[in-house]
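Single-structure report; data block below.
Note that one protein chain of the assembly has been removed; the remaining protein chains are unaltered in position.
Right, subunit A next:
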Amino acid sequence: MALFQSVFAMLYQFGDTFAFLVISCAGLAVIFGMMGVINLAHGEFIMCGAYVTASTARVGVPLPLAILIGALVAGAVGMIVERLVIRHLYHRPLDSIIATWGISLIATQGVLIVLGSTMQGVGTPLGSIDVGGRSYSLYRIVLMACALGLLGGLYLLFYHSRFGVIARATIQKPQMAHALGVNTGRMYGLTFGLGAALAGLAGGLYAPTMTMVPTMGATFIVESFVTVVVGGADIFVGAAPAAAILALIKAGLTAWYGQLFGQIGLLVTVILVIRILPGGLSGWLKGTSR
């Protein structure tokens, strides 16, 4: 029984970390993988989703619907930002990093000025379950299912829908896609909007577990960048397995040595991966399959 308890505790810790990594990096991975844009405002799209979710849930909208609204609003903001700023910087990747960083600062400070240093959040729903005398949040188990659902949904979107096929064609050979009738500008706008909506979804899903502060995006940003760097440009052969490996490292180290070592383990892994596999997992896998 004691064995079952510690195995369950490990699995829970692994699942929780995996879910957090997958959900928080999905938007970043889509925008980087599909467009090559490194979006430093990723955390602020997450914050946007969280704020919208919390404020709509507080006026009585059911939480799942509030999360969806949060994601949609973040996506709409993303499409506006793409049209106004990002679109002009596709051929200047370094400038787009600076620009998105600027957007991030403006968003954080703007929210601080307008809404104050903190906002009332929503409580974590669903309560907890008891396994062997320790209690586990049921909502976090739901989040694990959401992470798997998210990966499945993105897979269907990119590999089994017309939009996905055209999006992948556009990444591979933008000029050729354009010459075949694809409105590539619109594709980039939709893809950036999708990435921002996924960030908003991350914010919405984690809003009930967090304190609402304008800088809350920073909580997600390290983990999501770590996952994308280790995974490389492809979300399915890259970011998802990277999230699993990182979650394993973090859950193991946390269980044996505590939270601090879990965090250190993540960063050491990233440094090693950058040295050994500069293209990330997906770059390495694609390189060996050719």
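Keep this in mind: contacts are C-beta pairs under 8 Å (C-beta built on N, C-alpha and C of every residue); 3 or more make two chains touch, one makes a residue touch a chain; residues count from 1.
Quick note on the criterion: contacts and distances are computed from a predicted model.
Per the UniProt record, the absent chain's protein name among "ABC transporter ATP-binding protein", "Spore coat protein JA", "Hydantoinase/oxoprolinase family protein" or "Amidohydrolase family protein" is "ABC transporter ATP-binding protein".
Among A:His91, A:Arg162 or A:Arg275, only A:Arg162 touches the chain that is left out of the view. Within the full complex, the residue among A:Leu84, A:Ile113, A:Met176 or A:Leu267 touching the omitted chain is A:Met176. For subunit A, the residues touching the chain absent from view are 162, 165-166, 168-169, 172-173, 175-184.
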